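Here the complex is missing one protein chain, while the rest keep their positions.
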Amino acid sequence: MIKVGVVGGTGYTGVELLRLLALHPGVQLEAVTSRGEAGTPVADLFPNLRGHVDLDFSEPDPERLAACELVFFATPNGIAMKMTESLLNAGVKVIDLAADFRLKDPALWEAWYGMPHACPGLLEEAVYGLPEVNRKSIADARLVANPGCYPTAVQLGFMPLLEYEGIDLSCLIADCKSGVSGAGRKAAVGTLLAETSESFKAYGVPGHRHLPEIRQGLETVSGQQVGLTFVPHLTPMIRGIHATLYLQLDDPDLDLQSLFEARYRDEPFVDVLPAGSHPETRSVKGANHCRLAVHRAPASNVVVVLSVIDNLVKGAAGQALQNMNIMFGLDEAAGLRGIALLP
Amino acid sequence: MIKVGVVGGTGYTGVELLRLLALHPGVQLEAVTSRGEAGTPVADLFPNLRGHVDLDFSEPDPERLAACELVFFATPNGIAMKMTESLLNAGVKVIDLAADFRLKDPALWEAWYGMPHACPGLLEEAVYGLPEVNRKSIADARLVANPGCYPTAVQLGFMPLLEYEGIDLSCLIADCKSGVSGAGRKAAVGTLLAETSESFKAYGVPGHRHLPEIRQGLETVSGQQVGLTFVPHLTPMIRGIHATLYLQLDDPDLDLQSLFEARYRDEPFVDVLPAGSHPETRSVKGANHCRLAVHRAPASNVVVVLSVIDNLVKGAAGQALQNMNIMFGLDEAAGLRGIALLP
Amino acid sequence: MIKVGVVGGTGYTGVELLRLLALHPGVQLEAVTSRGEAGTPVADLFPNLRGHVDLDFSEPDPERLAACELVFFATPNGIAMKMTESLLNAGVKVIDLAADFRLKDPALWEAWYGMPHACPGLLEEAVYGLPEVNRKSIADARLVANPGCYPTAVQLGFMPLLEYEGIDLSCLIADCKSGVSGAGRKAAVGTLLAETSESFKAYGVPGHRHLPEIRQGLETVSGQQVGLTFVPHLTPMIRGIHATLYLQLDDPDLDLQSLFEARYRDEPFVDVLPAGSHPETRSVKGANHCRLAVHRAPASNVVVVLSVIDNLVKGAAGQALQNMNIMFGLDEAAGLRGIALLP
Partner (left out) sequence: MIKVGVVGGTGYTGVELLRLLALHPGVQLEAVTSRGEAGTPVADLFPNLRGHVDLDFSEPDPERLAACELVFFATPNGIAMKMTESLLNAGVKVIDLAADFRLKDPALWEAWYGMPHACPGLLEEAVYGLPEVNRKSIADARLVANPGCYPTAVQLGFMPLLEYEGIDLSCLIADCKSGVSGAGRKAAVGTLLAETSESFKAYGVPGHRHLPEIRQGLETVSGQQVGLTFVPHLTPMIRGIHATLYLQLDDPDLDLQSLFEARYRDEPFVDVLPAGSHPETRSVKGANHCRLAVHRAPASNVVVVLSVIDNLVKGAAGQALQNMNIMFGLDEAAGLRGIALLP
């Protein structure tokens, strides 16, 4: 049994992580920390966990965390980077579900996140935890930067095209739609039901923090500079991301369906749908899958890729568990065999 | 491995049953029938099952079903009663998720369901599958009538009061609210999103088919006639039932919290919340639990019980699996340890 | 043109009041105040008002308000009671959409609202603004206490029965369901979409501030003490209240449909539906109507009344306009002829 701690368990990625950890056969949950809720039973805040998680939230005690084999950070940005070094020194592995270790360039990080990076020296070592790209590095990692939700959906959707030589990557468009849980569990007017239900809007068109993360990922895989337009939207539902991806492709003969199927044949959590399909976000609600479909737009040279994930699972907590499984040599799908809830 | 067949797998109780069966460690799914979809891969209709259920829908072939040890009917009312006798004769156990075997009185059944009963002789034998009342009979049953969704929430909520001697049961009120999936997966104007979202309404006040079922259940447990007013409402969500129950209680000293906790202490799927709680339906979304809270209304002799279930799980497919586990001597919670999805 | 000011225009009752005032033919909007948003164009906060309301939010300047003929308070509880006296002294009429003047007994007010009342001397004068009961007093009033949303739906539903002599009022039950906008436009975790969508729950069973208001109203109309159980619920939609009301009636011959139709025949905003109906909240979305249906529960002496309103219109801003129309001798329906949005 792996001894696991969770720092910052009061948000949506936190509760989802706890749901998945509670069902994982090889994990012993040692501590769930929260400064604000210390002393409160976890199951009082999240009644779905009644009978499954018996711990109270605790103060983030360094010694208790150092006694774990793995610590997940489900904290706001800027917390993990202050605590990670000492944990690593104590021999504890770390998976950060926030953004602290996602960007390789500390200046870029500072520009987008508005604070200097507390441990830029670890950015090189941190492995970007997208198993479909970095499985081997993840297996050997001490520190994994769990990808953002939009970046996961977008990168998995573009991947087979990025890896295919000769495709022009100067004008990629990622039109993304997210459920409201992506905004987190915090008091805010903007994400009230009365503000976001029965409405749809774009946001962050002038610039969103996931833009540099996606661009870094696409450029790493393709080995070249890419031009990317990324427009996120808020959609009136709780969970789910739908990325609609556009790319101009001059080669009319490339068999896209086969390209995608071949790329993901051995991936346990990427499912390429039959030609002509339109994946629904509900087909992955609560599950760790990314489902993809690839189309050619009619009478056009534009390729359209449709990519859906649950932002809290493959886009956060599920992918973190997948990374844990890889880091500890477990079956990669352990604890992740849940089936999406439909309807 | 128990060989299981599902007749009528294209509705919401069908797909939920398939989700749960696919995750059950002791079940081998032999056939999923549908006249309308015969030949279609199950996972084409329900993409959440891709990779988990590889069968095609098949015609309801009596021989194939007779080769099963257990057949679930997830059909509309009036189908199971035509096929059950021959299955029982072939040594197959049957759990009917529809209403065919729920009422003991065939005349009452005919009055409410608008057709004569096809096998009234089996009504006596059929066991009403509410494990919290009939666990022992279920264990020995060949034929189980799986309770309706409203009846499950209402009966579990009233139960401890019914069993307590001396409470006046002449004016029970059950004000119930259901998600729209309770209306089933069938083409209909009335349950379109554009008709039911952003709206709330009562229905069936002059009479609803679950009224006689609830009354029969309450009277069986209490051993006396009860007066019951039942008003169901449609609430703009997919899953969940919330029953708000009212009963006049003259005894000001009865410790209701203890009464409820004692009654359900050993029940794996009934959770009595701490005094003062208000259960949310999302705390059981996708899970087989019923969560209850009991209150005394301020400055009044009225007891208010709040009871929530997922109509497709404890109110249908999950309870059916629980009954299966009991009938076959398995761990009652096998395949039912999933945690509700929150948020 | 009546010169009107709105104090506290940044909440949901505020924006709805502004929507209605902007369409009213006889109103000149002089000021919309907000300490927090002073200087911001109203239409920046509420883009639906672009082109209709050109004012900026302003500081609540006493002189500017004193120059109005009527001031609406759409503020949190406890604000209006501090500003009303000086406005009245300046000859300004006041309609308070908050609770400051709803209860006649200052001790009761203090007990439920947690602060001493700032001007108990005005409570006697304040007219409870339910036109269907107090139309004549409203016409002469300087100060109107606009009713709460639940109290409006419940009182209109019970009214014809309260006024009918000889009905036992010792055990009334009001099971009420509200959309989330009833909780107001303020940063809070509990009313996030991700917390309240796809879920249903009761709240405030041990006591809700609308309980004494409803009881006071029912007792005033009936002239006797009533026993009332009130359970509010949160339903996953923005607007709408559905009250399901229960009352035991021993007289089997009373023609309830006629009683209700006669009571409301001349009321412009109360609509008694045909016998057997089930009103939907969407039938009043954005409109000032209350729609009612009355049933006898099958095989029982229980009367069930179904009452729906839009909590922001007949439950708040629309009723306030109706009161204004009455106070100023205008057509009672002026500015209130909008039709509910369906779907």
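Should a chain be cited, it is by its letter among A, B and C, assigned in written order, with residues numbered from 1 in that chain.
The rule we apply is simple: contacts are C-beta pairs under 8 Å (C-beta built on N, C-alpha and C of every residue); 3 or more make two chains touch, one makes a residue touch a chain.
Keep in mind that this is a model prediction, so the values were computed, not measured.
Of the chains displayed, those contacted by the omitted chain across the entire assembly are A, B, C. Only one residue in the set B:Glu69, B:Glu132, B:Asp175 or B:Glu198 touches the chain that does not appear here, and it is B:Glu198.
Note that of C:Leu49, C:Ala99, C:Val144 or C:Leu256, the residue touching the chain absent from this view is C:Leu49. Considering C:Asp175, C:Glu195 or C:Glu280, the position touching the chain not shown turns out to be C:Glu280 (whole complex). Touching the chain that is not shown, out of A:Gly39, A:Pro206 or A:Gly329: A:Pro206 (per the contact rule at the top). Even with one chain removed from view, chain B keeps its contact list with that chain: residues 12, 179-181, 183, 185-189, 191-198, 236-238. Listed here are the chain C residues that touch the chain not shown: 12, 15, 19, 22-23, 46-52, 181, 185, 197-198, 238-239, 271, 273, 279-280, 282-287, 289, 291, 312, 337-343.
Residues of chain A that touch the chain left out of the display are 171, 173, 175, 177, 179, 194-195, 197-203, 205-207, 211, 227-231, 233, 235-240, 242, 244, 246, 248, 276, 278-282, 285, 295, 297-298, 300, 302, 304, 306, 308, 343.
Throughout what follows, only the chains that are shown with their structure count from here on.
Copies chain B and chain C of the same sequence differ in orientation by 180 degrees, per CA superposition (steps of 5).
Inter-chain contacts peak for the pair B-C.
Chain A and chain C, compared by their mean Cα positions, are separated by 45 Å. Put simply, the C-alpha centre of chain B and that of chain C have 39 angstrom between them.
Centroids built from CA atoms put chain B at 36 Å from chain A. Multi-chain contact residues of chain B (touching two or more other chains): 197-198, 238-239, 279-280, 282, 285, 343.
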